[in-house]
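Presented below is the structure to which this report refers.
What you see is the complex with one protein chain gone and the rest in place.
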Amino acid sequence: MPRYSRKTDQRPSPWESLVAYTTLRALVAVVGLAFLVGCDRATATGSGKVAHLSMATAGPNTLDPVQGSTQYDNRASIMVYQTLLHYEYLKRPVTLSPLLLTQLPTISEDGKVYRFELKRNVFFHDDPCFPDGKGRELVAADVFYSLKRMADESNLPKGWWLLKDSIEGFDAYYEQQNDADEFDYDMPVAGMKVMDDHHFEVHLTEPFYRFSYVLAMFQTAVVPREAVEFYGKKFARHPVGTGPFRFKRWDTGIQIVYEKNPNYWEEYYPEDPGLEEDGSEPYPGYLKDKKLGFYEDAGKRLPLLDRVELEFFVQSQPKWLKFRNRELDYTTVPAENFEEAYVKRTAQVRQAFSDEGIRSHPEPLLDLIYYGFNMEDRDFGGYDDTHKWIRQAISLAIDWDERNEAFYNDLCLIYDGPIPAGLDGHPDAHALPHAYRGADLPRARQLLAKAGYPGGKGLPKLVFFTSRGGRNAEMAEMSKRHLARIGVRVDIRLVDFATLSDALRNRRAPFFALAWGSDYPDAENNLQLFYGPYKSPSSNSFNYDQPEYNAMYERIRVMSPSPERTRLYEQMRDMVVEDAPMIGSMGRTRYYLIHKHLKNFKPTEAFFNWPKYLNVN
Amino acid sequence: MPSVAPLLEVKDLTVGFRTDRGDVTAIEDVSFQVRPGEILGIVGESGCGKSVTSRSIMRLLPEQNSFIDHRSEILFNGVNLAHTDESVMRSIRGNRIAMIFQEPMTALNPVFTIGWQLDEALKYHTPMNKLQRREHAIEMLRSVDIPHPRQRYCEYPHQLSGGMRQRVVIALALCCGPELLLADEPTTALDVTIQAQILSLMDELRKKSDTAVVLITHDLGVIAQICDRVVVMYAGQIVETADVESLFARPQHPYTKALLESIPLPGPAHHQTRLPTIDGLVPSLFELPSGCRFQDRCPYQDEQCVREPPSLSQESNLRKVRCFFPINES
Amino acid sequence: MWAYIIRRVVYNIPVFLAIVLLVMVLLRQQDPVPGLLGKNATQKEYDSKRKELGLDRPLMVQYVSLLNQIVRFDFKQEMWTQPGMTVGEQLRKAIPPSLSLTLPALVLTSLVSISIGLFSAFARGRWLDKALVFFAVLGMSVSFLVYIIFGQYLGSYQLGQLAGRPIFAIHGYEPGLEHWAYYLLLPVLISVVVSMGYDTRFYRAVMVEETGRDYITTARSKGASTAKIMFVHMLRNAMIPIITRIMITLPFLVTGSILLETFFGIPGMGNVLLTAILNSDFPVVEVFASIFSGMFIVSIIATDILYAVFDPRVRLQ
Amino acid sequence: MISSLRRLFESRAARKLRRDNGALVALLVICVYLLVTIAVMCNAISLNDCSQVIGPKSAAGFFLKELPERRFEIARTSMLKPVARALQNSDPTAALADVKLGRWAVADKRLTQLQKIVSDAIAIQHELEKSENLDQAPELEPKLVEFERKTAELIEPLSRWDRLAQNAAMLLGTDAQGRSIFFRALYSIKVAIQIGVVTAVVSVLIGAILGAAAGFFGGWVDHCVVWLYTTFSSIPSLVLLVVIAYAFSASDAKETLLPVYVAFCATFWIGTCRVVRGETMKLKQLEYVQAARTAGFGSARILFRHVLPNTAHLMLINFSLLLIGAIKSEVILSYLGLGVQSQPSWGIMIRDAGNNGDVMSGFFWQIGAATFFMFFLVLAFNILSDALQDAFDPKHL
Partner (left out) sequence: MPLVEVSNLVKHFLVRGGVFNRVLRQVHAVNGVSFAIEKGKILGVVGESGCGKSTLGKLIVRLLDMTAGKVQFRGQDISHLSASELMSVRRKMQMIFQDPHASLNPRMTVGAAVREVVAFHKIVPKREIRDEVDALFAKVGIHTDSQEKYPHEFSGGQKQRVGIARSLAVNPEFIIADEPVSALDVSIQAQVLNLLMDLKDEFDLTMLFISHDLKVIDHFCDSVLVMYLGFVLEELPCRDIQADALHPYTKALLGANPVADPTQRHELTVLAGEVPSPYDLPRGCPFAARCELVTNQCRQEMPPLVEKESGHRVACWEV
């Protein structure tokens, strides 16, 4: 066998080179490219005035006003739609003013007939649902059409309760049409009268004062019938309204983008009212507003922005980080980040933040955070003394101050009864003399002993329903600890919101944690929570049913603000405090941090159509 | 034997392993020579260190847990392979020294064709171009009696039978024309009929190309069939070395003798008779006795055997035995 | 081969049916309607909603109708929590972000961990190997969550502060290649870091298995260099388990990384799915589960086919 | 089984394991964790200890010095305010008895004395409160110290034992509610080990029995088992976990760990089943199984005496891998709110830390404690399972 001359150099095989070199090259390329692109991105932003707003949710459920119920639905749809009335932007306390109307509705003497005049030259957005794609003018029929949609069950309306029992013939219409094969919108309703395209009347069954507030609620926003019929079910994701912004796109789970409506009717930024003749402020906080430059854009045509990006956040950390990176124009301060931005004790924004030009704005909410009992529960419900004492004892054991401190940086307002600060009937004093505000353990123990359960012995476990999410679990644990101090044992049921609703609806939850945000700035909205006929599955989750209370509620419902009404409010409040179907209460103050470049932002959660007033540099 | 210069000279090869029970010496002071064209048989029972010997020559033992004693020498054409560079080893492996393994079923890479695997070896060691390599590889396949070599060239190992695969392994070993072939139990896994094929093939190749062969086996029949000289190993040591005729005719070490006797012999005379056996067990490498390693099993065991280890006698260059009392019968 | 594929598909039909049923039964342990209706719903509304969603029908009827939809690829069912949006639209929207997160992550993880695994296996027993294995184990011992929380804090926030401008997005997503790195590179890197430990160990084990094979000794005795043995002989053989692992992971690309997506606000499948489960949006979960299991079955069959491609010993029958 | 374990202990694998220093350290660490678990089970740290407020909120660990603003806050809110409030109660004596902070209690003084201290302290407090930010007012330091001293007078000095216990509880700081991070992290060990052990044992047993049956009997049994595990593995495990946990959230069992167990076992048995099935198919071919069959043994006997014990090493390795899996998955599930309820666990601690923005505000104690406690346990098991794999690998020297 021949031998061959030996070879020393070794060339790599194709396979080898393929693996060894491509791997490396690909890796370098991927990472390199990524960094390159990543660095370029920061400069690539669109032109025009853009506001970056945020919401702490994965997104609204719907943009159809009648289907909406949450604050998020409200905020997202009110960009596009408009209501007949709205609240004056800068004025406090909030005051109703006409939006789509030329003036506030004129109300007849008996308070039952409302007359309206619509603004002219208000056009719907240009949209393919209209002939030629040009938005048509808003007419009176649209208003009634929109109200009737709230009665149509096939729309899954969330706000029927707002109109129930109030407009003449509307309840009968509701029954009749929902039982019929098809919902007939053309069928007239006795209480809804169209005079001409711009004039109409509503006849109420009783002089409900809250009716005006309802007309400022987003559920009653005016929608064009063409769009509803054109888009069908898709209408919930294709809003067409009269608002200052048009819906551009919805990236599910990320953001909704709105752009300026070029055909927006002539609406102007509020004029500077100037000081009163006596040198006093026209409204509290006027001088501050002035100082913050809120009147610099006075008289300018709205909206001031070209685009609004409403971004969604489920986790609070990214939202906060984005604000810090100036990728969001403002943020509400998560309780957990409060100390980072504020000196906790004084609630003053820290130097580093104010140096950046970040402005802080505390905004008290019409907020009611409470624990509730099911008054029909065998062990903890009932109106007899024993059960009342048990509830009062439990109420006395709960230490709201500690909760406030641990979870809310001591920034909440603790008050007695269901009426939040800023509304008639809110107790002025630190505590009502007869309140059962915790923590007063000696008294709690006494009451418990009086009820026959000294030291909690023999008392069944209190099953406590609270929804998962946020820091509810921790709060529940804290309350459990509080109650353990007087010997009341607690069984925490940490459930998702659906299960909680279900438990409340079926009156299965003996004890629960809930919160109520006022739909409109009137304590009537809070007091209806205890009205007997509204028992579960309606809003009265307590199933509180006291004839005396019910009678008073029926009275205040049709009263306009007056000292007499306030007195009644107070009586009702005190009844609730004494019977203790509810343990409470706490009202939050929302802290806003606002970047310097965001102009005209006066945070509020009473209404949400303020993005049209915003401006950026 | 003509006194040609040895091709391979192993001197005092001592190899150890690091194990979880501590270091252990697998082979100790193994010395032998191989001349060109010669077949040296290394015989012994399992665990005696014969495979370690061949793998040390090729330096194929895992470096992390084995070590070659620094005094050991493996002189191949004068180069000491025991402590040479890995790069030098690479140019020698497969080129001047080639190896055949026991398991033809697993020794070939299953995902490459026969041709690719032959080609690879040629590519490393010869300056031939692609076409030449292919032709040469096919020629090699033919020379190991593989039918339809052109077709086989493109096939994968699993498409071949065991005997055929072993022939491919041999072709792989021989394709660069090595001077020394290490065959580590090349026929153990094969049936007798295939063993016969492989043995005659090796014999033929040796005659044709004057390649020296170190044949490792436990089968004395195979040794008797083709070897020139024999090294008998026991428990990591060489106990006897001799040319094949004299070893079989006059074994001097008691172990060699017993080993030879324990093979069943053909013919009616031996039918169903009791076989002579070696009692006891091979000592564990971890618990080697202090004296002669065979002492426990040896019928001739003496005090001296227990006391001191016997060294390999130097009766002649061709005949060595590690025993105080070598058997001397004719 | 076609016979083989068809047989495998036929065999997997019961698997598919079981998955759909399993998901259905599990989901129906909870009544989603109260959650969907909100606080002031009446019993009447409740009943009509149940009826509308078809939840009043017997389970088997619901099952058959669901299967019917799946078989007909009819994903025009409306989502329960997002009126006006069909399940199909939701899925179509969610797939691209998921893929653009998980595909690069998979590629990068595989490349990095295969290389490390290869080197580690080859340096087996030496300090380099020990260090690599130790780091892999170390990395695996920290919770995914901690990686995400700190990854986001350090990677997008602190790094952005340091650089004076955002390098990685904290949250959110925009389609398009030019935005990819900004939004997705950080999650991808976190995902690589998290899964690298597992993969490296797996690939190392595969490679170690291969280093012990006889053909490696043969290759060495042929005079092949270490690099040759690693990259040519071993890698090619190790391709089989590597491919299996990668193929099996492929369908999971669509699920994406649920936690990463929710944390970084990437509207991918994982995000959608998790939200759907938590909000009792049954159609989304059911359709998703069936699509996913279908893909899983396909990928298993595809793995077998690739097997045959990479391993000449394997013949499909 | 006992002999099988003994065999395991005396095996080559165990010998290899005993020589593996890393594995030994890992075992030691695991033993420490187990001891803690036992201690917790013996009520050394009760659920009560974990839910009790033991100190000021969000206190830093290792007794690190806080900033003045925080010190002021602590002095004011943790004792002064509650005492002041109690003194205003209609029954001040009873109310004062309720004022407790961990082991601290109100000093045994006359009401008037206390009243005096309180009003003195409040006077200093008012002076201090004039400063906008105490952190930037070093000149007020002496006042602050005085304030702290004054408020400390309200407190009964602790006995030596109580001080020790208090210090231990405060070792890693407190969470936003003032609960001991150290105790919670320790208690979480029990929860983690409990979840880990229960799910790993159950999953390994289910997996091994099904796998062995499938591998051994083949045919329809095999088809069914393979079908079952293909089904379960075709759903991404996290999704399955979430769906199962979701399904349970409607039931009354959610208070217990049962939902977690079920969710984990449903996904975890698959891996064991797969490897045991493969191994059984291999073992079935082995001659000793055939020998058992020629000896006339029944299938059950062969399966349980001859086949299953020989997969013990696989079960052991799987056990330790599943344990890790369970501990890590628990964290994720708890983070999503679907895992452990009503007792502390590392997942809950990380969730709380995340929700509290601890990371953002640079308060790493809670997340750090959970991470580190978990890290060492998981690391130990990781190293151990690595060592086990090596030890049982016949090819490994």
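Letters A, B, C and D mark the chains as written, and numbering starts fresh at 1 in each.
Please note the rule applied: a residue touches a chain if its C-beta (ideal position, glycine included) is under 8 Å from a C-beta of that chain, and two chains touch if they have at least 3 such contacts.
In this text, all values refer to a predicted model and were calculated from it rather than measured experimentally.
Novice: Looking at B:Val79, B:Cys154 or B:Leu275, which makes contact with the chain not pictured?
Specialist: Answer from the full complex: B:Leu275 touches the omitted chain.
Novice: Using the touch definition from the top, which of B:Asn80, B:Ser200 or B:Ser290 touches the missing chain?
Specialist: Only one of B:Asn80, B:Ser200 or B:Ser290 touches the chain omitted from view, namely B:Ser200.
Novice: For the chain left out of this view, which of B:Ile42, B:Leu220, B:Val239 or B:Leu285 touches it?
Specialist: Checking the options B:Ile42, B:Leu220, B:Val239 or B:Leu285, the one contacting the hidden chain is B:Leu220.
Novice: For the chain that got dropped from the picture, name the residues of chain D it touches.
Specialist: Residues of chain D in contact with the hidden chain: 3-4, 7, 10-12, 286-288, 290-298, 301, 305-306, 309-310, 312.
Novice: Under the stated touch rule, tell me which residues of chain B contact the chain that is not displayed.
Specialist: 45-46, 161-164, 191-197, 199-200, 218-226, 244-245, 248-249, 258-260, 262-268, 270-279, 281-282
Here is the rule we use: only the chains that are shown with their structure count from here on.
Novice: Could you check chain D for residues that touch two or more other chains and list them?
Specialist: Touching at least two other chains: 249-250, 354, 359-360.
Novice: Residue numbers in chain C touching 2 or more other chains?
Specialist: Where chain C meets two or more other chains at a single residue, that happens at 30-31, 149, 153, 225, 236, 278.
Novice: Using the touch definition up top, name the residues of chain C that touch chain B in the complex.
Specialist: 124-126, 213-215, 217-225, 233, 236-237, 239, 310-313
Novice: Which positions of chain D touch chain B when the two form their complex?
Specialist: Interface residues on chain D, with respect to chain B: 15-16, 19, 397.
Novice: Write out the stretch or stretches of chain C touching chain D in their complex.
Specialist: Chain C reaches chain D through residues 12, 14-16, 18-19, 22-23, 26-27, 29-31, 133, 137-138, 140-146, 149-150, 153, 201, 205, 212, 252, 255, 258-259, 273-274, 277-278, 285, 289, 292-293, 296-297.
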